[in-house]
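Yeah, one chain of the complex is gone here, protein chain that is, but the others are all in their spots.
Order of writing sets the labels: A, B and C. Residues in every chain begin at 1.
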Amino acid sequence: MVKKVLIANRGEIAVRIIRSCREMGISTVAVFSDADRRSLHVRYADEAVHIGPSPSAESYLVKEKIIEAAKITGADAIHPGYGFLSENADFAELVRSEGIIFIGPSAESIRLMGDKISARSIMLDAGVPVVPGSSEKLANNRSAEEIIKETGLPVMIKASAGGGGKGMRLVYKEQDIKSSLEAAKSEAKDAFGDDSVYIEKYITSPHHIEFQVLADKYGNIIHLCERECSVQRRHQKIVEETPSPLMTDGLRKEMGNKAIEAARSVNYEGAGTIEFLVDDKLNYYFLEMNTRLQVEHPITERVTGVDLVKEQIRIASGEPLSYKQGDIFQDGHAIECRVYAEDPGNDFMPCPGKVVKITEPMGLGVRTDGYVYEGYEVPVHYDPMISKVITWGKTREEAIDRMLRSLKEYNIMGIKTTIDLLERIMEIPRFREGRYDTHFIEEHYDELLGPRDHTEKTGDLAMIVAYLEYAGKRDLMKNGESFNSHSKWKIENRRKNLSGQ
Amino acid sequence: MVKKVLIANRGEIAVRIIRSCREMGISTVAVFSDADRRSLHVRYADEAVHIGPSPSAESYLVKEKIIEAAKITGADAIHPGYGFLSENADFAELVRSEGIIFIGPSAESIRLMGDKISARSIMLDAGVPVVPGSSEKLANNRSAEEIIKETGLPVMIKASAGGGGKGMRLVYKEQDIKSSLEAAKSEAKDAFGDDSVYIEKYITSPHHIEFQVLADKYGNIIHLCERECSVQRRHQKIVEETPSPLMTDGLRKEMGNKAIEAARSVNYEGAGTIEFLVDDKLNYYFLEMNTRLQVEHPITERVTGVDLVKEQIRIASGEPLSYKQGDIFQDGHAIECRVYAEDPGNDFMPCPGKVVKITEPMGLGVRTDGYVYEGYEVPVHYDPMISKVITWGKTREEAIDRMLRSLKEYNIMGIKTTIDLLERIMEIPRFREGRYDTHFIEEHYDELLGPRDHTEKTGDLAMIVAYLEYAGKRDLMKNGESFNSHSKWKIENRRKNLSGQ
Amino acid sequence: MPLIELKSGEKRKQLSILEKRGSKMRILLGEREYDIDVVKVENNIYSLLCENRSYNMKVVPAGKKNCYSVRYVCYSYDVEVVDPETRYIESRKKSSGEDDENVISSPMSGKIVRVMVKKGDEVKPGQVVIVVSAMKMESEYKSGKAGKVKEVLVNEGDVVGSDTPLIVLE
Partner (left out) sequence: MPLIELKSGEKRKQLSILEKRGSKMRILLGEREYDIDVVKVENNIYSLLCENRSYNMKVVPAGKKNCYSVRYVCYSYDVEVVDPETRYIESRKKSSGEDDENVISSPMSGKIVRVMVKKGDEVKPGQVVIVVSAMKMESEYKSGKAGKVKEVLVNEGDVVGSDTPLIVLE
């Protein structure tokens, strides 16, 4: 078994990985940039190594610095988390060539799945359905236009090297084909240095459903059921749940088997996720494979009881899977809500800054995975996700009610967050009924982001509180002592003085 | 269904009940004494009513004030929590006579189970084994001595009205019988105003194992398996787990059925707990029934998935049980550790005071039910329990490892707590092996409470930190600004100044 | 007690404390009287009881002087406390014609990626003058009005806090 793991990441996922290592009795090494000296992963790990300036290109993305940190501390394994170098095949290769265990799949698997077009053709060979469209990079507009006509409008043009919605164009009308192709290529060139694009049939009312898989070194592969990830804004997930309200037992079995086939076709090892697009008629198409842990992995952990990070470490240590397919079932329902440091009322503008106060939701059926604390300054350099709330219920309804209760308890002051938006999502009837697709956010924009009704009285009380805070500060400046002080005695004394005036 | 619940309690259990009410869309009313104006249950409830001075005899124990608060706010139900008035039959009766729903069993059930001797004889009639000994209050020493000879030494003399270890005497030798009887009676008279005692065979190597039951108004009764509660100090539980390491499937079924019979014999309704004493040979004896929610109910919630407070409310609203016996199974393993505001190094002396800082453990498989927050002054008037940590694991080993990880994360500053003691309990081999009985704490006193080994280096670093804190405060007093300030810029500036000196 | 006025959105109300006993207060706000029991339970958090209802209200400074952002469950209020000093400054500003709108400030913290104007440039309303990057996203800041650039206060590569002045127009 691995003895000391270096976590080549930061934020909540670094903390989450350290937690499982602790429970396994494995030592941990954090790495950090200038901006992260005060970050929780540095405080929480057994050891911590500084790896450079704040921009990730000069720290978290520099393979050699990570390897050096592992050597200095004698770490025998590296866990890449998600993002950063987690899907970088060269990094996986370099780590292994230095005699260090990479907690993840082979460089070859990462490469095959990293290129969307090669992944598509491998899936076709493995009998996994893919979205109708081109199977190769498009050489010129001529052949692209032909393929679009074959596939039938609407289609999606996508960058081959893409991700995050860049280099994507949706085409409804024939006359837009040429200009959209050009725009997608130019954007792809800018973003990824590669203007290759491919064509996919555009699915109306699409659902984003993914399957978690685990595979060991001995060819054993299991799936841990699905996650429904259709609540998205700007192609980024913000709410996920399992089971999917769309899923049937039969379809779960079928898609789960396809997910296993997909993993087998690239000799996959470790934890991975097969993403599918599913339409309203329950046709499903392979979208891509994420060859690492997902942000939303905790909902799977909650309903299956499997600690995915522990399984990753066991697999990387050469142990066979602890579970057989027959051991895996979904108990109850789990939902995850992502808390971003953003201002939803201002077009989701990032909102870094200092956390003045934080109160975590607690009690039955609630888990939070976060990393910010009181007084922590959320840095401007990295991803704005600061926390995830995961709730569980015997039923979907209970999980939603518990999520609402938890979000109302969750108090983060000093920075703007998506908590209020998430609360509203839980209240929208179409969400509660489980009838939503990836267009959900845009179709409910006003309900989710418009002003909230309120009463005259709460507005008045807010004014009174603002006054008391103002008066407390004023008195503090004047007398070096606040009348709102925590100490009861001070309050009493001051009141006596006042009444004597 | 009930619409508005008044919680006749305080602390963690009041907060925990409000949480479930929130999830059910039920309004909540808190009551509070002078000492509790700042308590979390007051802040967290929808409404809050002041019911008197700090001593509970003048507030939380005054039936009429509670009823009045319910009437003022229009609450249609009262949840008594545990402790305070929860097992007061007169209160249950009074509440109902005022047309308010009492979330708990009938006054009659409470009365029958409240008197240990009447409970004993009912159990004998219902075919539930009881500890060999007297079935009646003892009239005089003569008959007591006879019964002791019949039962066989060692025996335990117990106060009939008792609880909390008062009026109890363990007798090993014949010559001690008379003096022990007299001492027990005198103590019982002092503590409860009633000198009745009874005799029970003393079980060597005893295990305290209890069964959770749920019963509706229609005669449906189920059990939710056992809780092992043998880790105790001064007859108070501090660690509980489920399943019990001692339990077998067959015994669970048998004892579960006996627990159901026990509840049925008093026409029980609501959530209740049957406590058993189990010896090493798996002989089990009825000890008592708690006719209310238990402190340790969350471990049952975690392995069965049942929200016990929600079930209590549904039962009180006249709904049939949501579960059948066949729906109940234990998934994985759960442990609870109780955090008391006490100094274990100083004979568990209570340690009320101000919480300077608190960091809750988080992540996969952890639940905390607490009520103190940063700046909160734990009052001297009430129970010292401030929080409970509940962890879950696929296996008992994982649950213990997760508990250790959680306790190490749990940081409460400003008051002394049992957290370190709990950590040590998790580390003792006999606990890890599941081979312990109610003598565990006393038998491991030195390992649990002796000094901890440490290195020279950590001691040195502690000195350095003390110096830095001192220097920061000194500078703050001198310059109105600390060199340990949160702001990086201030530190930089000051260092520049220093180096320029 | 000096006259205190509170502004929140369109509303402007005068506040006076009529009575105070322990944590209990009687307050007149505009036309309405409130009997409240209020304690500051944590930094930035107040617990109010009013007609038996319990309000857990959170308050943080909202950037400008004497401005506070107050939150109660999902409701947010921006409240300005208009004290006599502020009123005096307000009236002086109006008469002298001073104007804060000549300054373009950053609405969020971030790193300056590109400064698209220099001293002396003429800018049009809506023209992008600066690009700031934070948390993997770039945002463009536009001028709210036409004018000539008097001064550029930041350089490319600088990390700025929110509400930092970036560019001054004449």
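A few notes on this one:
We take it that contacts are C-beta pairs under 8 Å (C-beta built on N, C-alpha and C of every residue); 3 or more make two chains touch, one makes a residue touch a chain.
Quick caveat, the model's predicted, so the values are computed rather than measured.
Hidden chain, full complex: it touches shown chains A, B. Checked against the hidden chain, the listed residues A:Ala14, A:Ala35, A:Ala48 or A:Leu404 yield one contact partner: A:Ala48. Within the complete assembly, B:Arg452 is the residue of B:Lys281, B:Lys324 or B:Arg452 that touches the hidden chain. Seen across the whole complex, the unshown chain contacts subunit A at 29-30, 37-38, 42-49, 72-73, 373-376.
For subunit B, the residues touching the chain absent from view are 341, 343, 346, 349-353, 356-357, 380-384, 408, 411, 413-414, 420, 423, 452, 454, 456-470, 472, 484-486, 491-492, 495, 498-499.
Simple rule for what comes next: only the chains that are shown with their structure count from here on.
The most distant chain from subunit A is B, comparing centres defined as mean Cα coordinates. Ranked by number of C-beta pairs in contact, the top chain pair is A-C. Rounded to whole angstrom units, the spacing between the C-alpha centres of subunit A and subunit C is 32. A separation of 38 Å divides the Cα centre of subunit A from that of subunit B.
The residues of subunit A that reach two or more other chains are 408, 486, listed in rising order. In subunit C, 23, 42-43 are the positions where the chain touches two or more neighbouring chains simultaneously.
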